[in-house]
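Only one protein chain is missing from this complex, and each of the others stays in its spot.
So, chain A:
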Amino acid sequence: MTVGLDDDDRFRVPQNVLPRTVGEEMVILDLNSDRYFGLNRSGAFIWSLFADGSTVGAIISTVAAEFDVAQADVRSDLEALVSELRERGLIEPAG
């Protein structure tokens, strides 16, 4: 289920999760489940912003500018992505 995000929300990568960049994409290994996941270019871009500690508001602004997309669309996509990543235990709320 997609959950709404506040602009001040931040997420971090748990210690059991190993991300590796592949070209402009990303492969993620969850050491707890031994499962591998792939992120496409835009997903990998957003992941790098999570890892930098960016807030949701900053991520939306940055992604909208990078991919020339309306901020409302970015927020919707980001909420869906965060839900999927959290369901899989690949990110967790920071702070």
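Simple rule for what comes next: a contact is a pair of C-beta atoms (placed from the backbone, for glycine too) under 8 Å apart; a residue touches a chain by one contact, two chains touch by 3 or more; residues count from 1.
Just so it is clear, contacts and distances are computed from a predicted model.
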>> Leaving aside the chains you can see, what is the UniProt protein name of the one that's missing? Options: "Hpr(Ser) kinase/phosphatase", "Response regulatory domain-containing protein", "Multicomponent Na+:H+ antiporter subunit B" or "Sugar ABC transporter permease".
In response: "Hpr(Ser) kinase/phosphatase"
> So that we can see where the missing chain sits, which residues of chain A does it touch?
Replying inline: 18, 20-27, 29, 31, 34, 36, 38-40
